[in-house]
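Have a look at this one before I ask anything.
Yeah, one chain of the complex is gone here, protein chain that is, but the others are all in their spots.
The block that comes next holds chain A.
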Amino acid sequence: MTDDPDHKPASLLQQDARTKARNAAEKRFRWYGIIAIAISMIALVVLLATILTAGAGAFRQTYLNIPVTLDPAVLDPKGNRDPAEMAKVLTLSYGRVLDAAVEATVARHGIRIEGLSDKDIDGLISKEASAQVRDRVLAEPDLVGQTVEFDVLTGGRIDGYFKGRVTMDSAARDSNTSPAQLQLAQELANRGEIVTRFNWNFLRLADASDQRPEAAGVGAAIVGSFYMMLVVLFLAVPIGVAASIYLEEFAPKNRWTDIIEVNISNLAAVPSIVFGILGLAAFINFAGLPQSAPIVGGLVLTLMTLPRIIIPTRAALKAVPPSIRDAALGVGASRMQSVFHHVLPLATPGILTGMILGLAQALGETAPLLLIGMVAFIRDIPSGLPQGLFDPASALPVQVYNWTQRSDPAFIERASGAIIVLLVFLLCMNVLAIWLRRKFERRW
């Protein structure tokens, strides 16, 4: 075929230099791909491993079981068991009753440790305990005068000791604990009085102050995030889907729709803090909605999520072949019938996926919440719907941000625990999105 005298006929068994070079290039490219995936996998594994090791502790908590003698002289000075009168006794007084109870427990076990002070013994239990006992006593005033068993939280340092965060070495330098206190805790654990168990309260309780990291939980944050997601779901999804259907199926193609299209793509790329500024001006200052409330958070996140729902929804509608529309119109359906009876059902899996991914993104957002007062210390869990939408609430990513700024090292464990909770929610949403796509996807 060729005029080149040097050209040898190609052999199937022997590759020529050019083929070799091309094959080598392909091989190299495959390796680059594998290396790229390996790097991202390593980053992911390192990230997950750090968070899991740091955060696993948040799901376990150490409790001390003590009998508390509810001294009537302190808790009900008037002696009439009237809850209104007894409410005047502050938690500080309950703290003293509890201190006596812990000292009695230590004495009962006959534990003697050199250098153990009363402060060390009292510091065994969390300050949360006095609130716990007070609530119980006010609910059942007849308990006063009796000796009642309580399961109280141990202090943050003691809890840290059983989780390996606090050691005898660090305790020697630590002004909030001492090796003697840790020895005492170990003795009590050996006798079965201190137990570590799964920490449901981490998922149930709200934030706690800097003095009681052991009592802090993500309850208020989960409820707040849930309410905000409800608002986003009920606003962003219908508005986003309606807007996409109109733009894709009904709107004439002219300059106006072009401008709208460019703006939607633009909005999707606007930094989320901008929506926070807008939310502060529009919903709080102008509409008069309360600060720190999930309704405002939800509205802000709705604005942020809208373009992120419209874009995939339009893509899903576009992906439905025109032949479907033509067939529907051909048998006499109106344009609206063709859209709602044929196009929309076929586009649903794509729309659902876009919606869930949009929600997942909104769930992890902190910046827009900064300006509307949701990055705050929230101790009360918001009430039920609909009033709960107006109560102050926190959100999961906000809780993480808050805890990383606290001075007590125990909050680092809590922050990682909250990240785990957030990751589990995100994982569930993403799995649901993939499952919906797989289940309902149609190919043409």
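Before moving on, here are some points about what is shown:
The criterion applied here is as follows: a residue touches a chain if its C-beta (ideal position, glycine included) is under 8 Å from a C-beta of that chain, and two chains touch if they have at least 3 such contacts; residues count from 1.
The rule is simple: contacts and distances are computed from a predicted model.
Looking at the choices "Small basic protein", "MoxR family ATPase", "Membrane protein" or "Phosphonate ABC transporter substrate-binding protein", the name in the UniProt record of the chain not drawn here is "Phosphonate ABC transporter substrate-binding protein". Per the touch definition above, the residue from A:153, A:264 or A:389 contacting the chain not shown is A:389. Contact with the chain that does not appear here is found for just one residue of A:328, A:378 or A:395, A:378. Taking the complete complex into account, A:291 is the one of A:186, A:291 or A:430 that touches the chain left out. Considering the whole complex, the residue from A:11, A:254 or A:405 that touches the absent chain is A:405.
When the full complex is taken into account, the listed residue touching the unshown chain is A:239, out of A:143, A:239, A:267 or A:357.
Interface residues of chain A facing the missing partner chain: 87, 90-92, 127, 131, 134-135, 166, 170-171, 173-176, 208-212, 234-235, 237-239, 241-242, 245, 284-285, 287-292, 295, 299, 340, 370, 373, 375-380, 386-387, 389-390, 392, 404-409.
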